Every structure is written in C-alpha cells, then in structure tokens.
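Let me give you the structure first, and then I'll get to my questions.
The complex is shown incomplete by one protein chain, all other protein chains being positioned as in the whole.
Let's look at subunit A:
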Amino acid sequence: MSMIEEPLYPIAVLIDELKNEDIQLRLNSIRRLSTIARALGEERTRKELIPFLSENNDDDDEVLLAMAEELGVFIPYVGGVEYANVLLPPLETLCTVEETCVRDKAVESLCRIGAQMREQDLVEYFIPLVKRLAAGEWFTARVSSCGLFHIAYPSAPEALKTELRAIYSQLCQDDMPMVRRSAATNLGKFAATVEAPHLKVDIMSMFDDLTHDDQDSVRLLAVEGCAALGKLLEPQDCVAHFLPVIVNFSQDKSWRVRYMVANQLYELCEAVGPEPTRSELVPAYVRLLRDNEAEVRIAAAGKVTKFCRILNPELAIQHILPCVKELSTDSSQHVRSALASVIMGMAPVLGKDATIEQLLPIFLSLLKDEFPDVRLNIISKLDQVNQVIGIDLLSQSLLPAIVELAEDRHWRVRLAIIEYIPLLASQLGVGFFDDKLGALCMQWLKDKVYSIRDAAANNVKRLAEEFGPDWAMQHIVPQVLDMINNPHYLYRMTILHAISLLAPVMGSDITCSKLLPVVINASKDRVPNIKFNVAKVLQSLIPIVDQSVVEKTIRPCLVELSEDPDVDVRFFATQALESCNQVMMS
C-alpha cells in the first residue's frame, strides 16, 4: 500500500473511484477525468490512463457516455495534437457499444479529434479505424463508421479515397437496416467532401440505392438528406439526376416519404434554378398541398410562405394561392392551424393588391375558424397582419374573434389570448382598446381558473405600463379596486395581487392615495388568507411609498396583524415588520 501525502488525497480518491461500486461516484470521477490527467501528467496519461480506460469499457452506459464526451476534448491532456491518436482506441471501442447515445457521442468526439489531427496521423491512424469499424462484425460498429467518413476522406491519398467510396457504397447496401439508415443520414456530410466527378457517379449511385431501399425508414432518411445533396451538384446535374427522383418521391406510396418531401421541397428550388422549379417542382408542391393524407398537407402548408418567397408573384398567385384557399377550409384543423401560422408571411410576396383581394378573405375566414388554435395562430402574427391590411379593417374583423377567444371554455386558450392583449393594445391604440377590450380585462380578474386570474393581474400591470398611470387611473384602477368587495375571498386575493403589481407602475402618490387605503381596509377582512396576503402586499409597498407613510400607516397595521390569532398572519406580518425596520436602519 502506498503512502499518499495530504494534498494529494482528494486526487487519489478521485482516481480510486474510477472503479468504485457506486455508479454516481464513478460518474463523478469520469467527469473530472481532466483533473486526473493533469495530476498524472501527459506522459502517464498517454501510457497509463488512456489504456486503462480502453480496457475498462464494460461499464454502465451513463459512465460510458460521460467518458465518450470527456475524451472528445482530451487532446491538451495527452500532450497536444501530435499525440491525438492515442485517444482513438478507447473511442473506437465506444463506437461499438449497443446504446445509441453512447455511440453517437463517441462518433462526435472522434470527429472533433479527427478535425484537429495532422494529415499523416489521419492516414496512419484515423482512416484504418474507420475501415475497421466499417468492417465490424456487429452492426453497431458499422453504424458508427458512417459518421466518420467525412473526416477521414479529405486527407486520404487517391487510392484510399477510391477504397473509402467503395466501402461507403457497401454500407449503403448493408444487410442491417440500422446501418443503411446511418449511411443515409450521413451521406450529405460525406458527399460534401467528395470531388465533383465522383459526386456525380459514386454518390449519386449510393443515393439511388438508398432511395430504392425496401425499408421505408431508410428511404425517408435519404429524402431528408436530398436537399443538402442537391445543393452540392451543379444545377444542370441536379436537374438531370436529382429532379426526377424528387418528383417521384413526391408521389411515393408512403405518406411519410411525401411528408419528408413536403418539408424539403422549397430548399431544392434554389438548387435547380427557376425554370425547372416552375415546370416540375411547383406542380409537385401543388400535389402535396392537395395530398390525401392530412399529415402531408400539414407539412406542405407549413412551408407555403417559404416556398412562395422563392417563386415569383405570378406563379405564387396562379398556382399556390388557389391551394391555400382550399387549405383554409381543410377538414383537418391541424392543417388549417399550420396554414394560419405562416399565411401572413405571404403578404409581402404577393403585394398589396393581391393580398387585399385574395389573401384577406382567407385570413378572415381563418380568424373565424371554429378551432381556437387556428385563430390564435393568426392573432399571434398580429404585427404582420397590421402592416398588410391596416388597423381599421383589422379591428372590425379581429374584435369578434378576440372576444370569442377571451370567453373560450378551454382556459389554456383564454390564457393564450391574455398574453397577446398588451401587444394588441400597443398596436391598436388607446381609443380602440377602451371601447372594446377594457371590459374583458376586468372580466378575466373574476375567472374561475387561478392561472387566468393570475395572468389577468399581470395583464393589468402591463396595460398600465403601456398606456401610462394617467390612463390607468381612469380606466383600470377604479374598476380593479371596486372588486375588492367581492364576496369570494379568492377574488379579493386576486385584487390584492393586482394592487401589488400595479403599485410600482403607478408611483408613490397614487399608491398612497388610492391603493394603500384599500389594502389597509382589507387587513380587517374576516379571512386569514386575505390578512396574510395584506401583510405580504404591505411589505412589497414599503420601498415604493414615503418613509413617513410607512411609519404612519403601514407599521400600525402590521403591528395589529402581528397579534392576530392566526399563526400564518402573525408570521407574514412579523416578516413585513422586519422589512420596515430594515428600511428604518438604512
């Protein structure tokens, strides 16, 4: 047994606990691997710590995950980039474990290390590692290998490059769907490193293999990467090789494939250029907008603005707008909801006339939709709406929708609309607000659901901030204070809460003259909950009002409360009194 001097003790514990029975302690040690490495020094880290980690790799996944992550940033601790290769063996083993998240992390760390390694080291160590993994007995190793090619490829000599492309092509046809999925996922990254001539031949044939896979999950991932791949090709190649595939996919039997295409299509328009877009992609997109499967329409509808931005206005008006019109009355609420969330972005593309003439009716019909989500999505894009159609038209059609949402029977919907009220107020202006929305704001303070009352109190404060104390004195404060006489104590409590929020906004004078008397009055309430909330509110008012008011009004009230029969009231009153004293001291 060795003797460890005192200052080394913690680090010794750390090292020993790499092998503790308690997983938490092992995790802690692994998380501080860099400390251990620094204590051992670079050489011993290379010669002892790293081999030690390589050997002890049948640990729990949590520990392995942490190890994979730590090793990714370990280059400084093994002596810099020239020794980076010593880190590869433990990560190679981690690339083969069964747990996906560990493998992914190990691949990520390997990429990070590989990106820093010197070219000759990549050839000598990294590329053989990739080849070993790609030829691994278990699918786990082969899955991991796919994510490493884009690091290995650029520094490989010509012959090796050919070999790597051949190996990747093999992986694209692996027996296990997991490997093919990984190959499909990483194809774009790999393709970006491959030289143009090979891109057109080798990579395209791999892409072809993947798109003809009999597993839907593989084809899906191939489609997902198609936009990235398309951008790498020259436009004419893209049109010749790529476009037919995509157009085919947009009519695939599987709705999930069409769904992916719907999500990616607009990106491809850039890659192929305007003419093929008009002749091929627009018809494909229109088909997707009219797909049988609601999920596909949802995806397509969500991209309608992005797609229109790429097109010229005539095309958009001629082809896309009719579909948008149809979608606004789609049988699926989710489709309408997706459309509602993006439709306003089309306005700048279409221009003012087309917007008023064509888009506005759609917009108004969505605003009257029977599902609150759809209406909410429109209202949440209010700023865009305002710019396009102007406030008068907006207020006419908006108001009924807001009133209806404000009274929706789902409290979450009411909550969502309350959050938009300050925004609405700022956009619509004082005049409009006074007439129509003021009453609603008061009504929410009396809602049956606490979250709504809470949000309503906050809303009152934000309105006061927006329109200023004078306006609030006229339109908010009297109404709010009125409600303190509500027979139900929960509503009275809401008012106290509102007062505590309003006070800082209203300023010292109004607080003293209007708000404080109401609070003091409430201290005589028969319900203890009100009384201790009074104590809390009074405490919050201390910094706002004048010292003299504290002494003259607040303190006597608190003293009285601190002798209350109820223990909670006494507690909060005492606490508030302490605040009073502190203010006195300072």
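Structural remarks
Just so we're on the same page, a residue touches a chain if its C-beta (ideal position, glycine included) is under 8 Å from a C-beta of that chain, and two chains touch if they have at least 3 such contacts; residues count from 1.
Assume contacts and distances are computed from a predicted model.
When the unshown chain is looked up in UniProt, the name that turns up among "4-hydroxy-3-methoxy-5-polyprenylbenzoate decarboxylase", "Histone chaperone ASF1B", "Serine/threonine-protein phosphatase 2A 55 kDa regulatory subunit B" or "Proteasome subunit beta" is "Serine/threonine-protein phosphatase 2A 55 kDa regulatory subunit B". Within the whole complex, the absent chain has one touching residue among A:N85, A:T140 or A:T494, and that is A:T140. When you scan A:S254, A:Q318, A:Q396 or A:Q443 for touch with the missing chain, the hit is A:S254. Contact with the omitted chain, checked across A:D22, A:E158, A:E370 or A:E563, is made by A:D22. Within the complete assembly, residues 1-6, 8-22, 25, 28-29, 31-32, 34-35, 38-45, 48-49, 52, 55-56, 58, 96-100, 138-140, 176-178, 181, 214-218, 252-257, 292-295 of subunit A touch the chain that is not shown.
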